[in-house]
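All remarks here apply to the structure that follows.
One chain of protein is taken out of this complex; the other chains stay put.
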């Protein structure tokens, strides 16, 4: 007899994602679902989908969902969380959504120390609308609105939201993780879980920035995209926990109420 | 015979401000006008007034002006500066304007390294609308929308815009100064001048956060207000230059094209 | 680690360590990139969505160390991993 | 420091070091707070805007060190400061 | 006529809004008439003039905004200048002669000069000048009973301030008295 | 009739948009007819079907959106399923039989099966399958001359790719040929 | 209880909302409605609700979206420029069928304009300031008491139709004080359960989704037909208006809110001069009371529409009256409130003209 050691998490709906082949949005969805499963909060979780490739997230998670206007997910989450303080509320936002149009909303949710979890998917581009420049686009990176590469004198330099938000006292947990290989995915999972745990512990605002690929709009194969992320994004967006409120459990101590299907690999 | 050593700067219109007695908006206006005079840029300066008590700034400066929608002065300034890159463009914004509704605009102007000068008047309150809480309001400070004092669990903790914006690579010069006594006012003047000089040198985004009083909505006499600022705001908003691009001139080296009427007093 | 004790449907546990839900696969090759044993490849045939799905030959199943790396990288949760009972303990 | 050589209107330079543009004054007392010589006070009378304007008595003018502190603090640019020529040099 | 449209005007801090609210309360809450009270508000926070409008009607209040009032109380000079021309022919104008040196120009309205601040100082509290003026207005228009104003004061003041009621009552009376005297003088003319 | 409403459909990457644009260019720019070209666009970035519509008219183009085309070219099975039912009675359907195993169900339209990919492979370049299909469409509808398509290719391809024109021309001809043969067969029937 | 108290319009609306069960308010300061958030900041926490001063009007409406989606009676308020910023959010709420109360205490526009009362946002409120085909139920109260009554009903109707409701007031309505009677606080337990709200599945039901996205055009059209059917029902059932003295009226005034108050004053004076004047006062601006206008238009000599705008409601009046009677127009703009005197003069002019004299009034069309 054998034992299933890896399967689809329950918080993920049984449908096929619309994402492009090799798009790491899918990986990040799974990690969020795993965290929800493991913390046993599926029945009391409310997700907030943003506008971006992940706009249909409400179809992919087996939890209540609200679809928010572009950039406004943190405001919508605030409205939900204040009315239902014992529920688990998270937003799932792209870099156009969070770092551009939604700048005010994310900054002020963090300032208020809003007790929510934010999953911030940074793929250095506007995926859904066909590959325009994001504030996170790298210098020299070609996009449809930065043809010939982003030029700092015209469009500035990449914004590091995690560093910026870490300046705010209301931010309890801020981490940057990546999806470019399995070891990093495992670390990303721990950070995401911790960000949900921070909410359970009423620590305040928690955000995980996840570096992600957009093979389609980067114009690469999915495998090339992983490499590109590692080689180009990591130097600009260093990984790690940027801010941790004292008292947040070490990853291993996070309470687990449903079977974990993870093993340590690194 | 005697010599006039202090008089009204030329860049200030000859009208009486509508500001309340003792409101340090007036001081800051004068400092900006002095900087414009001393750098000799009056004829090529375009100011952008924001919405707040300083909404009528266009009446007070002897330079071309645009009145911008609440919070959007950095966007308006961007539009002007990109079309007229050799002009001197500055915004004058309150803390409600810059740190609340205009968060996205100021962050992204800084990210783009927009070559403009921002005068940010932080009086920890919404003056014009009658004393509501600002994002910069101190913990425990009573306002009409934080009756009984701002409580962090409801409204978060004061936002430090200068620290936050310093994280952005496009920000060339960021300083925080105050108006609570004459020595500080003199320092404020130097910082403001430097922020205009940075623009002349095409360094990028420059902002001076000026701590200011609102005796009316703080419910104090103007003299009490200075004291309150010193005792309560300084600990939360430490003064100093938070960011200086190398190559920015030392204050003494700033080129002066009209007679300076200042003497060193400290 | 708490184990999931459900039986694998349609196959004995010993001959299959890594299982692909073929119709979900988009042929992105991220699992191939991840597998240290280099046993995953794309099949010749198309699945219902028009992609060449990832697969491991019956012989290669034995080489699988159930290291999970492929499953962790798969964006479409195509992959399930099974471990012989004694290994999981 | 480059000097402004314009003459003071309506007064000889020696008897007035600190001059108040009375109708601009809002009686806020920030100049009073600032003056190290403590020579500024609010006048008894009202100005046209209904405020008691700040002033320095003729005798106290002499005590003024032209330190500029009052002028620098005045939010309404009410104050001009004059310095005897020899001092300014 | 019991219908009355009335404007109160003066510097901020002269208790102008209080006058309006007390009259509104007295007419509406105590005497059961239809009333509305409308403050003017502007962008200036301090200084400048403040004014408010009270409309009292037997039946129903139409426009709460009044441009040609039946009566006006002006507590300072800018207010005199602004509101004297607006009073309806045959209306009443109460002028705080303590702070207003000028005389009214109109002679188609009844003008009563009330040295409100002086009387208030006499009564030992500068801040009841508004009550003196209000007393005059009430007496001149007879729109409510003076007692109703006193009644309203009880509601307006917190219990621990009720000790101030007699003082306010006296102030109201002194204002009313001036109007009565004025009426007699006019009869004499 | 020279008016024609035509749909091209297939997988993204099959050169479906190119077919539409070439036909539009040939009709509008080379032959001076009135034309419009309308791509379908959707939220999916990769995969899924792509299609576009070309309307050609002698006089003026009305709606650029077409729901019942005179002709359709379907390059894969989902496109067959989607567009076969929409073709107008008496219209033309070009089916890429290389990738589509099914047969069309309609018998009130002219259906031509073109093994476009096989022919393209035969010609040495898989990517000209769309030209084969386009050749068939042009021959079947006679809406433009084949030469006009070749003319358009000259504009569409950058000069250093003009060496590909003979290959494309052959592909177009091969497609046209199938239609001609088909016509003869039908006559035989 | 039935006790009368003197209350400012802005505070009255806030208290009425709380009594109607409103437990969430997000807003951003703007004159002349600041007393609403200020009152909420004091009172809402006392009743276990939440007040948030949002970072902007955009954020505020989206917080209300979240709160309403979570099943809470929620509200926001602002004035003209701030309401413009909420247009995307309002369209979203209508699209996602979320109930809430939005208050606009209109001030002078366009742009920054001024802070004095105006009625220049009628089109925005009734025709759709946001994108797409949607409608708000728009109340236009004319007194503080009516504001209270309508605020009370707003939440119930919003929930019945799952649609945002707007109270369109102006600076006068917000700033004036009038004696009012407040209703008893609603029994929160009796508010109908919202089975569609996102409160967490509790593991017992399928997930609820609050959404306005329909990528498939056919589904999007279906959704739109559903919305339109709802608006049709609202138009059928929720029209409100007041008719005054129409029995013998020859000239019919029409106005809403503050203009209506002025019109009533003018009407009284005109009647005292023997001119037969009546009035139709819309209480819902959408759905607009077309029917009473249509009916009346057959038998009166003229209409006079009075607005504090360049003429917005007049389009609805014209749609109702058609060519059956002349429609005159009197307006002030930019923060100016028409005076009863000026309206009276207009009435006199129209009276002359309809009695055969030369046409003296300004024709609105």
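Read from first to last, the chains carry the letters A, B, C, D, E, F and G; within each, the first residue is number 1.
What we mean here is this: a residue touches a chain if its C-beta (ideal position, glycine included) is under 8 Å from a C-beta of that chain, and two chains touch if they have at least 3 such contacts.
This structure is a prediction, so every number in the text was calculated from the model and none was measured.
Note on the chain not shown: across the whole complex it touches A, B, F, G.
When the full complex is taken into account, the listed residue touching the unshown chain is A:67, out of A:2, A:24, A:42 or A:67. Contact with the chain not shown here comes from a single listed residue; of F:60, F:107 or F:163, that residue is F:60. Checked against the hidden chain, the listed residues A:12, A:57, A:155 or A:207 yield one contact partner: A:155. With the whole complex as reference, residues 58, 80-81, 83-85, 87-88, 91-96, 106, 108-116, 118, 120-121, 123-124, 127-134, 211-225, 227-228, 231, 309-310, 312, 315, 318-319, 322-323, 332-336 of subunit G touch the missing chain. Not every partner is drawn; the one left out touches subunit F at residues 21, 24-25, 28-29, 35-39, 41-43, 60-65, 67-68. One chain is missing from the display, and on subunit A it is touched by residues 51, 55, 67, 69-71, 96, 100-101, 103, 126, 128-130, 132-133, 135, 144-147, 154-155.
Following the convention adopted for this analysis, only the chains that are shown with their structure count from here on.
Two chain pairs are in question, B-G and B-D; the one with more C-beta pairs in contact is B-D. At the far end from subunit G, in terms of centres built from Cα atoms, lies C. Look at where the CA atoms of subunit A average out and do the same for subunit B: the two points lie 36 Å apart.
We define each chain's centre as the mean of its Cα atoms; on that basis subunit A and subunit C are separated by 26 Å.
Residue positions of subunit D touching 2 or more other chains: 26, 49.
For subunit A, residues touching at least two other chains, in rising order: 20-21, 55, 104, 107-108, 112.
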